[in-house]
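Contents: one structure, followed by commentary.
Coming up: subunit A.
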Amino acid sequence: MSLLQVQNLVVEFPSRHGTLRALDQLSFEIAPGEILGVVGESGAGKSLTGAAIIGLLEPPGRIASGQIWLEGERIDNLPPAQMRRVRGRRIGAIFQDPLTSLNPLYSIGRQLIETITTHLPLTHAQARQRAIELLQETGIPAAQERIDHYPHQFSGGMRQRVVIALALAAEPKLIVADEPTTALDVSIQAQIINLLKSVCKKHGAAVMLITHDMGVIAETCDRVAVMYAGRIAEIGPVRDVIHAAAHPYTQGLMSCIPDIEVERQHLHQIDGAMPRLNAIPSGCAFNPRCPQVLARCHHERPELMPAVTTEAACWLTANAGATPSFEAQP
Partner candidate 1 sequence: KTFRWSSASDIPTWDIHAQNNALGNGVHASVYESLVYYNSRTFRIEPKLATAWTQVSPNQLRLTLRQGVQFHDGTPFTAEDAVFSLQRAMAPTSNFSIFTQGIERVVRVDARTIDIFTRGPNPVLLNQLTELRIMSRAWAERNRSLEPMNIRTREENFAHRNAMGTGPFRLRSWQPDQRMVLERNPNHWGGVTSNVTEIIYTPISSDATRMAALLSGEVDFVLDPTPQDLPRVRANAALRVLDGVENRTIFLGMDQHRPELVGSDVRGRNPLQDLRVRRALYQAIDINAIHRVTMRGLSQNTGALVAPMVAGWTEGVHQRLPFDQAAAQRLLAEAGFPNGFEVDFACPNNRYINDEQICQAITAMWARVGIRARLRTLPLTTYFPMIQRYEASIYMLGWGVPTFDALYSLQSLVRTVGPGGDGNFNAGRFSNPQLDAIIDRIKTETDPHIRPRLLTQALQMHNDDIAHIPLHNQIIPWAMRANVQIVHRPDNRIDWRILNLN
Partner candidate 2 sequence: MLAFILRRLLQAVLVMVTVALIAFMLFQFVGDPVSQILGQDATAEQVAEVRAALGLDRPVWVQFGHFLYNAVQGEFGMSLRQGTPVATLIAERFPATLELALVAAALALLVGIPLGVYTALRRGSALAQVFMTLSLLGVSLPTFLIGIVLILIFSVQLGWFPSFGRGEVVYIGGWSTGLLTLQGWHHLVLPAITLAIFQLTLIMRLVRAEMLEVLRTDYIKFARARGLSDRAVHFGHALKNTLVPVMTITGLQLGGLIAFAIITETVFQWPGMGLLFIQAVTFADIPVMAAYLCLIALIFVVINLIVDLLYFVVDPRLRVDHASGH
């Protein structure tokens, strides 16, 4: 049984110009212990998906339809008090900016202990002990002393470690990590990703890793979902999505990335930009930019359907059932 199951999730923003549909019929699953990568252009709806799962959509955003199941229990319609017990306890979260994620007025010890005692039946002393262990585990030297320090006394990388410790404090089964390394230095990124991977493996937690960075996805994830304009364009094992994508968007995206090992005179580029939420074209949302657009792409919307090794929402896969040839990969 999968740990997390998202079914036909629709997230909407009512506004005076009509209701904006930011997530449209989104479905995917995460197995226990699995790392699912979520990639896509800015504004594709990655963060919203994460927020919807942890139940922290900012009003006026709301789940309009669809279901979210955690360990067989439906959580999208839980009352706030119960949802709070799910958050932190069963789903942990990590946000992009470690500096702003921590309350500057409280020591990290206090923030850790507060989180632990909220969820676990521990005394203050026990909670403190556990907090120190967590810090040690996330690689903070001299955790005994540092626990009483304040966030501003830590460097960016250390802070993100603290944030990871906080997310892991109550041993959640799932961690939603929304761009955990984007704000960090290139040289620290790898440290944090490695850490995240190892501690989650140790605690048996599954991770939903949201990022722009295909490189990070490539080396970290088991499976990857590519989002475009509020929908999943393609989802499948990481190797297959990178090397044998079925969806033209995925293919385009992969070839945009300058490769350190291969030198090219000209990068491939996908012309145009992702449509705004209020101007999503009918049919396949990618059709105005798609080099292989078919007639039906303009008015029929493709659902996710099995491609060769992945699932893709593209009529090409339905037609050919095979990877269209589109700028051969070297």
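How were these picked? Simply put, all candidates are chains of the complex that A comes from, given by their letters.
Definition applied: a contact is a pair of C-beta atoms (placed from the backbone, for glycine too) under 8 Å apart; a residue touches a chain by one contact, two chains touch by 3 or more; residues count from 1.
Computed from a prediction, not measured in an experiment: that's the story for all the values here.
Asker: Consider subunit A on its own, then decide which of 1 or 2 touches it in this complex.
Answerer: The answer is candidate 2.
Asker: Help me check something: in the complex, which residues belonging to subunit A touch candidate 2?
Answerer: Those in contact with candidate 2 are residues 54, 56, 80, 84-89, 92-93, 95, 97, 100-107, 114-115, 118-119, 150, 152-155, 163, 166-167, 169-170.
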